[in-house]
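To keep things clear, I will list the structure first and then write my remarks on it.
Omission of a single protein chain aside, the complex is shown with its protein chains in their original locations.
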Amino acid sequence: MNKAEQLKDIQSQSDERNVGIRKVGVKDLRYPITLLDRQSEKQHTVASMNMYVDLPHHDRGTHMSRFVEVLERHKLKLWPSNLDEILNDMRKTFECETAHIDITFPYFIRKAAPVSGIQSLMEYTCRLEAERDGHLAMWFSVDVPVTNLCPCSKEISDYGAHNQRGIIHLRVHTRHFIWYEELIEMAESSASSPLFTILKRQDEKYITERAYDNPRFVEDAAREVAIQLKADQRIDQFRVEVENYESIHNHSAYACITSDDVSS
Amino acid sequence: MNKAEQLKDIQSQSDERNVGIRKVGVKDLRYPITLLDRQSEKQHTVASMNMYVDLPHHDRGTHMSRFVEVLERHKLKLWPSNLDEILNDMRKTFECETAHIDITFPYFIRKAAPVSGIQSLMEYTCRLEAERDGHLAMWFSVDVPVTNLCPCSKEISDYGAHNQRGIIHLRVHTRHFIWYEELIEMAESSASSPLFTILKRQDEKYITERAYDNPRFVEDAAREVAIQLKADQRIDQFRVEVENYESIHNHSAYACITSDDVSS
Amino acid sequence: MNKAEQLKDIQSQSDERNVGIRKVGVKDLRYPITLLDRQSEKQHTVASMNMYVDLPHHDRGTHMSRFVEVLERHKLKLWPSNLDEILNDMRKTFECETAHIDITFPYFIRKAAPVSGIQSLMEYTCRLEAERDGHLAMWFSVDVPVTNLCPCSKEISDYGAHNQRGIIHLRVHTRHFIWYEELIEMAESSASSPLFTILKRQDEKYITERAYDNPRFVEDAAREVAIQLKADQRIDQFRVEVENYESIHNHSAYACITSDDVSS
Partner (left out) sequence: MNKAEQLKDIQSQSDERNVGIRKVGVKDLRYPITLLDRQSEKQHTVASMNMYVDLPHHDRGTHMSRFVEVLERHKLKLWPSNLDEILNDMRKTFECETAHIDITFPYFIRKAAPVSGIQSLMEYTCRLEAERDGHLAMWFSVDVPVTNLCPCSKEISDYGAHNQRGIIHLRVHTRHFIWYEELIEMAESSASSPLFTILKRQDEKYITERAYDNPRFVEDAAREVAIQLKADQRIDQFRVEVENYESIHNHSAYACITSDDVSS
């Protein structure tokens, strides 16, 4: 009898090393997903997915193919309404305590230019980390590209002021659902100006002057976002990072504030 | 009098928002550095640097140019012996509580091929995160590329076994100094085989057979490293991540163990 | 009268430097697109787009917002059937000689595992470069991840053989349409084995033994693909690149063949 006829299950062997594994699974799996945006429109996108479970100290290995089988069973439904269902299916399939999903994807919002009103799509990179054991915990993250104009450069220069693209990165912990659109609005309102994909001349004039009227250090933008996040009752923990791709340097300016840094 | 004659210091204005900033500074600054390896050889490399300080709630901004000035003042000395000196200079320069350095760089080790003995350099990506307030805390990280051969594939197949490049990522917290070489040895000894830059035919035969004789799931490799890290008295916290770039899939297999998961 | 009332068109100024511009436009614009695959199924994906036109030596600048306006006008139709329509709209909108579209996107194919028949999606990164002046020229590219097993390691070792994930990158020039599925099949049939997203134990055994039975150097795989591309009458120029992420080294093995290197 050759090996093929047995196909021994090595993963199910017992393990004597007495070391439990916090997370084991598949990483950087690319899969198309469908989700609902705040306007209740279906949005098709492509996710980069990590799916993990815990493994008790007495088991040698995980059956990796089952992660994608779970995904295939649930993929036709609309996300995120079936997120908890997927996590519970993982817990049942793997007979584990804790199931993790960590998923990153481009998300598009239709925006109107500020003066001409011409519409176009803006892309935001979003992430959802979800962890389920007895209860469900979720972290929502989004990278919001913005313009920031330097208050110091404006003040000391006879004319002009250096400005640049920056990224406001938010990561919030909540047991409630929150729309990415809400986080994006907090970030965009805290910068010198939001960005747009189509801007006609009258819009470009508006954005240029708006940024000049609203100069922001990375410190300023981070504080403005932090105050808004602190005031939102659904959010119990957060981290704000603002990074400006300085137009006068080849490195970035950076500021970070967490929920612990803001007095209630 | 025009603006130029005053050059007002906007950063030094006071701030009324009552939000302290955890970290503010420069990010992704590339600078050449010199360090000492375990053989006491000078090694020249190029680092990607983040340098941050905390900012009290009553100050509006940081003087970003001073980070690079600190760096310039200390760059000619050998790292890491002057790391604490740099952090203390940052604390003095910025009159802050906490100074952070987070630095990532390629690090080269001369290795001899296992049979022929031919020497060549292997690159490892290393990172040092250091934080100084009243005391100094350090996290040493390294990415160690290895070969892992699948125990299941070996067992069920009449011949052959799929194997692939993997990365073992270690991050350890210690108040003592530790050589990257020590962490690399722990990782390489836990995989199916270490990698080499030059292998002659007799070496390739040796490595091929060694990997076949030492099959490792990501779970196995992670556990082997975790046991070694736990036994090292200098290390009080750690995280091991093993990621295999599966040769039979277009995604990775992944396992993660932290110091909290290993019983003493 | 302030500047706003005029909104002078600086881009339309004449230029005296006597230097025509080969390509000018928008780069790294992310937009959702819909396409048809070989099974006539609609596929939703997210593209990274470059759109360029030529600019005569006497014009100072291009009106960048018009690229996205063209895209918005055509985006609801199915790609690639409207590709030439978009290019012609660009030529008309910009009154230019040559319009370019260069678009990269993840593309998914449903594949059945070789023994169990279980289905899952595999991602391939595809690219289309199209250029229209009097006629239309197109280059189709795809990155196909595969397994390659080393013939030398197999021959010299008493057991086992190192293998690894590799990428076969094809770029073909054709005036006819060609399905990405066709290019992917040429690449996958030239490697030691194709990859799959779900493999059960019986599939893993099959793939392991198949790779061992079909060892391939990067040189072998490149030659196998080149012969197939040369035999396809629709393709008049091509480049094949095979890169193996060596499992025994921390660098890649690489081979490149162009259509000029194969005798008819």
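Quick notes
Which chain is which? They are A, B and C, in the order written, and residues in each are numbered from 1.
Keep this in mind: a residue touches a chain if its C-beta (ideal position, glycine included) is under 8 Å from a C-beta of that chain, and two chains touch if they have at least 3 such contacts.
Everything quoted here is computed from the prediction, not taken from an experiment.
For the chain missing from the display, the contacting residue among B:Ala99, B:Cys152, B:Leu199 or B:Ile248 is B:Leu199, taking the whole complex into account.
The omitted chain makes contact with just one of the residues A:Asn82, A:Ser153, A:Thr174 or A:Ser259: A:Ser153. Residues 3-4, 7, 9, 29-32, 43-46, 65, 68-69, 72, 106, 108, 118-121, 123, 197-202, 205 of chain B touch the missing chain (whole complex, contact as defined above). On the side of chain A, the interface with the absent chain consists of residues 122-123, 145, 147, 149-150, 152-153, 156-165, 193, 195-197, 199, 201, 204-205, 207-209, 211-212, 245-251, using the contact rule stated above. Counting over the whole complex, chain C has residues 2-4, 6-8, 10-11, 15, 17-30, 50, 52, 55, 60-62, 64, 151-152, 155-158, 217-220, 222-224, 226-227, 243, 250-258, 260-263 touching the chain that is not drawn.
Here is the rule we use: only the chains that are shown with their structure count from here on.
When chain centres are taken as C-alpha averages, the shortest distance to the whole-protein C-alpha average belongs to A. Averaged Cα coordinates give chain A a centre that lies 28 Å from the centre of chain C. Chain B and chain C have centres, each the mean of its CA atoms, that are 34 Å apart. In this assembly, the C-alpha centroid of chain A lies 24 Å from the C-alpha centroid of chain B.
Residues of chain A in contact with at least two other chains: 3-4, 7, 29-30.
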